[in-house]
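Written below as structure tokens is the structure these notes are about.
Missing here is one protein chain; the remaining ones are kept as they sit in the complex.
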Amino acid sequence: MSEQGHKQGAVRFGMVIDLDKCTGCMACSVACQAENNISFREDESNKLRSISWMEVFYLDNDQDYANYQYTYLPRPCMHCDAPHHAPCTFVCPVNATTRDEENGIVGHIYPRCIGCRYCIVACPYHARDFNWWDPAWPEPMEAMLNPEVSPRMRGVVEKCTFCHHRLLKARAKAFLEEQDLYEVTYMPACGEACPTKAISFGNLNDAESQVAKLAKDPRAFRLLSKLNTEPKVYYLSKHEWVRKQGDKHFQNSNGNKRG
Amino acid sequence: MNDEKNNGSGKRIVGGVIFVAGFIIALIFGWVVFPNLLYSQRPQPMEFSHAAHQDSTCEDCHFFRDDGTYSGIPRIEKCKECHESPMGQTEDERILVEEFIQQDREIPWRIYSWQPDNVYFSHAPHKVKGVECVVCHRDVSKEEKLPPYKENRLTGYSINTMKMDVCEKCHAEQGANNNCGVCHK
Partner (left out) sequence: MKFGRRAFLQFAAGAVGGTLLSPLPWKLVDDASIWSQNWSWRPSPERGPVTRKASVCTLCDGGCGIQVRLVNKNRAISVEGNPRHPVNEGGICPLGAAGAQFLYAPYRISQPMKQSKKRGDATGFKPISWDEAVGELQKKLSNLRKAETPHTVAAITGHAHNSMQDLWQQFFTAYGSQNLFTMPSHRDSLQGAGLLALGREAPFAFDLEHASFILSFGADLVEGWGSPGRMQTLFGKWNASEAEGAAVKLVQVASRCSMTAAKADRWIPVRPGSEAALALGMAHVMVKEKLYDASFMQDHVFGFEDWTDTRGKPRQGFKSFLMAAENSLEAASQQTGLEAPRIVDLAREFAAQNHAVAVWGGSGGNLPENTYHDLVFFALNVLKGNLKPGGMLSLAATVPLGELPQIRGDETARKGLAQKSADQIGDEKPSLTGRNLYAFLSLVAQAPPYPIEILMIHEANPAYGLAGKQTFEKAVERVGWMVSFSSYMDETALLADIILPNHAALERLDDVIGLPGSPLAYYAVAAPVLPPRLNTRHTGDVLLQLARSMGGSVGEALPWKSHEEFLQERVKGLAAAEGGAVFEESPSDWGKVKVGSTPHRNYTDGAGLWKKLSAGHCWYDAPRDPLQEIRSASGKIELAFQTLDSKGWAVEKDELYLPRFALQAPSGDPKEYPLLLLPYRMSSLSYGYHPNPPFMTKTVWDFVLKGKESFVELHPGTAQSMGLKEGDRIILKTPGGEATVRVHLFPGARPEAVYMPLGLGRKGYDAYIGGKGANVNSLLDVQGDPLSGQGIAWSARAQLKRLG
């Protein structure tokens, strides 16, 4: 038992996104879609119905012309580390979403999900999306589906898994090569794609890891930290106006736009 | 009175017999007839004899790839290594060479231990922890003919598809992680 009251393994996978390096190119989001078989529809402009595991938010400093500044903020699932439960795992009536205490990753089992969407309501980060329609790929594009991730079906919720399947694959390799399983690290598709290397990923519990070091950077902040959800995704920004908005609810269309 | 009583007990005996008959018929139906009704037998695309491949080791065909994944059932290029031209006169040898190897087509084997898309299974940790193949798979070392592939008419799964409770039980006994994410993707 840790101080936080729940059993914790030695590994807590976490991510640090450096917003000073992020150029909003959206490569992370595209790579995520390709990796995780995320379905798309002819019209994706209704963002409340659009499925996006690596969603990107738009923040600005509310100033006028010459002083105007904005930044894009990529938002994967925060894989909240709050004691006992993440907000979503707490409300799931069927145990379809749970946190693996050996690595801190919050997973979601699609066939078990009954589509009640409690978890969507509970998540303060809009990290969860519901399959309102059957996923359908235009005819030849089914060939692009990644066999390492299972396609979802209508009526279930889905979200970012920190590319958990990559961890499983890395662990299988480590098993065979007789490496220390606690040393196994990997990179999710978003971080691999990021052309400015703004996304770091690794074990937050390993003091020597880059993420652990960056998480202690004076520029570091987390989203809605006052809710005590203990997100395992950290952001870096040199701008105070960005850091301040990390603790603001996404409420109006002016200061915070949902993309 | 007596008559009635006798009659009553006779009726009871007859009734018991009818009950037992129903009971036994149902048991027979449930244990013998139903499983045969539930599964349809599907033919494999061609015959394969493990026994005839005694000259090679198991790992020649069923091996771990460099990335830690397991090869499972070999692909046609593996068969091609020896069977580029027919190695016998049998009909199956002809099918293998003419219909698959020469056309560079994969053999659409039906996989006995097939698992659905949302299941992730890695042979690597099980192998490393010393789980013998036969714990989960049939012993094929001396097998001359492929066993029938039985498909569940309702679910479409193979009769040999391992259910989650079996996985979970063993994981629990061995003290392995039983979180959903360990086996699901």
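Going by the order they are written in, the chains are A and B; count residues from 1 in each one.
Here is the rule we go by: a contact is a pair of C-beta atoms (placed from the backbone, for glycine too) under 8 Å apart; a residue touches a chain by one contact, two chains touch by 3 or more.
It should be emphasised that the depicted structure is a prediction, and the values quoted were computed from it without experimental measurement.
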{"item": "Shown chains touched by the chain that is not drawn here", "value": "A, B"}
{"item": "Full-complex contact with the absent chain, from A:V56, A:C116, A:V184 or A:L224", "value": "A:V56"}
{"item": "Where the unshown chain meets chain A, residue by residue", "value": "18, 20-21, 23-27, 29-31, 33-35, 37, 40, 42-47, 50, 52, 56, 58, 60, 63-66, 68-71, 111, 134-135, 137-148, 151-154, 189, 192-198, 213-214, 217, 219, 236, 253, 257, 259"}
{"item": "Touching residues on chain B - with respect to the absent chain", "value": "14-16, 18-27, 29-31, 34-35, 38, 65, 67, 69, 71, 75, 106, 116-117, 152, 154-157, 163"}
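Everything that follows uses one rule, which is that only the chains that are shown with their structure count from here on.
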{"item": "Distance from chain B to chain A - Cα centre to Cα centre, in angstrom", "value": "38"}
{"item": "Residues of chain B defined as touching chain A within the complex", "value": "64, 67-69, 116-118, 120, 122-125, 127-128, 177, 179-182, 184-185"}
{"item": "Chain A residues within the chain B interface of the complex", "value": "95, 98-102, 105, 107, 109-112, 147-151, 161, 164-165, 168-178"}
